[in-house]
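Taken from a larger complex, these chains appear in their original positions, while the remainder are omitted.
Chain nomenclature is as follows: A and B, assigned in order of appearance, with residue numbering initiated at 1 for each chain independently.
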Amino acid sequence: MDLRYSAADERFRAELRAWLADEVPKHGPPPPAHDWPARVAYDTGWQRKLFDAGYAGINWPKAYGGRELSATEQLVYYEETARAAAPYVGVNFVGLLHGGPTIVAEGSDEQKAKHLPRILRGEEVWCQGFSEPGAGSDLASLKTRAVRVGDEYVVTGHKIWCSFAHVGEFCELLVRTDPDAPKHRGISWLICPMHLPGIEIRPLPTLAGEGEFSEVFFNDVRVPVSARVGAENDGWRITNVTLRFERGTAFASEMINLQRVLGEIAALAKRVTRHDATAWDDAGLRRECGHLLAELDALWAMVKRSVSEAAQSGMPGLEGSAIKLYYTELFQRVSELGVRVLGRAGLARDDVAGLPSRQLIHRHLNSLSLTIAAGSSQIQRNIVGERILGLPKDR
Amino acid sequence: MDFRLTEDQSALQSGIRAWCDGQLPHERLAELAKGDPFDAKLWSGLAEMGVFGLRAPESEGGVGLGLADAALVFAELGRRLVPGPVAWTHLAAGLVPGAASGETVVGGLDLAGALGEPHLVEHFGALDVLLVLRADSVERVDAKALAAEPVATPLDPLTPVAHVRSLPSGERVGGADLAARLRLEGAALVAALSLGIAEMAQELATAYAKEREQFGRAIGGFQSIKHMLADMFVRQEMARAAVWAAGATYDQDGVGDRARAIASARVVAGDAAMKNARACIQIYGGMGYTWEMPPHYYLKRAWVLSTCFGTSEEHEARLAEMLGA
């Protein structure tokens, strides 16, 4: 058990920190949430800068443009980018943290060569096509059909909660290739180009009001068989690879960010008044903040443990479900506290009287999806109970 | 002692419920949110139903009922998220001419509690009069003559707010006693509105859990969902008991401490509204996270209410004082 970073890690940290100190301010503030062309340019532009500086694909193979660094260097990367408040992965989320890692683990050499470098350079934006109106928690019951005709799949179906569909060039698409097999056995994982005829995209506004999500309709869309990742009908196993990446460390930067957010909430509490005192003068509120800090510290220690373990196995472990459960509910509690501290200013989603309502409320509203998306908390508890603790399955 | 609704009360409750159900089906929420959610037609309907003059004496054109009846009515308004400064206008009946009849639309600012700043006024654009509660006075300000900056994006899409940077002193309409009374009655109305939110959030979630199937069965059959719903029901029923009791305690001599009953109702109902609305979103799953579905409107309104006429923390502190006395 050695939590010290090596001299090499610290050199990497110093070099990265210096680079971020220069580049983050230069890249400017993010564009408004509704301005999608600007967001794409901002997010992919930042990714390109990372790539050019050698900071893209920290843990991806060198052969495809990654840096292939150690697990600890990845942690350093997370810590430093969070510390510098570097731009968030944004529209690169699916490519960098979902589809990309899946191709690294399961894709063919051609697929790797075609997609990985472009994802790392910010040239290829990906979107997600997993959930369907009837297949949410029960994702494996998905119904989007892919019928093989020659060397193409003809895809028909209706996907929902597709992140970045309206700006994505490729979609990680789950389809049913064998309708007669048991539900987990008939699924395939496709890389679907989003420019193909027959794809219709309809924005899906969320309670936060903005448009990262869409519904996507596939009407006889012809996807080449060569775009399938892994074997036909082996898509459920591959999906679980994808999800394990998501549940593991995809949110590592966010977790460290949350420590900064909590600090900002504490600072806000010192500014806002409650009767003749500040909100921070209240011992109960201070203890609540202290408790949240303890949980954030524990969470980050858990991520370090998980990364250390995964460094051996090469794969995030099942404890990713435990991390996701804890992280998502903790995020909601931290961000909810921010709204509470705002007091009446929280009735406005725009900054009023110099108080950071916009960001704090946006953060909390967004957080409401965390316990639902990527496997709800209920599903994660089932995974922990059944797959880790060995309890009997639900009937 | 008979804690059941009287026949009149049942009729009042079902009348207002039927009207609200008709006026504000959930499909209308997203539509209302697009423009100014203050709807003059809806407002005059509320006025005709007697919502504002409910407790004003019949001699003054009011209905002459009590806070227990008002609590029933406001729970119904909460169930359907009726937009507009309903609580302030109701409180202003008898103080501000035209409030009881709804002709004068009255909003307010409560500056006597912990959350004074910043001065955000709900439904400012619709107001004729702004009541300002301070620890030692109640003032009325001409809203039409007041400068305020509308907030482009309110938290609750059905509760527009405007920022009053500089608040002139208004015409004094009462002192500390009136301010205290209005804050207490306001807290009771907030508790009732919150009860309505807790109820509807539970009903929506229960209905959805019976319909929505995953893994080949209705999700309400899974204990994790079933037990969340059971807890929602329990919270709602406890809130209902507390809110009804607060109204009756306020109206009837010798039943108990009025301030305590209202503070307790406010704490329990506020909690129920917030937790049930959160749980409703979670049970709706992805759909609960969409703008089109009703759950988020309930959470956002619960949030707004949590800042009105004293926070839960203030009411808890007050209850502790009574306990420690």
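Here is the rule we go by: a contact is a pair of C-beta atoms (placed from the backbone, for glycine too) under 8 Å apart; a residue touches a chain by one contact, two chains touch by 3 or more.
What you see is a predicted model; the values in this text were computed from it and never measured.
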What is the chain count formula for the full complex in this file, using the labels shown?
A x2, B x2
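By our rule, only the chains that are shown with their structure count from here on.
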Mean-CA-position distance for chain B and chain A (Å):
37
Within the complex, chain A is touched by chain B residues 114-120, 122, 151-156, 159, 161, 163, 213-216, 219, 222, 224-225, 278, 281-282, 285-286, 288-292, 295-296, 299, 303-304, 307, 313
Residues of chain A defined as touching chain B within the complex
131, 134-138, 141, 160-161, 204-207, 209, 272-275, 284, 339, 343-350, 352-353, 355, 358, 361, 368-369, 371-373, 376-378, 381, 394
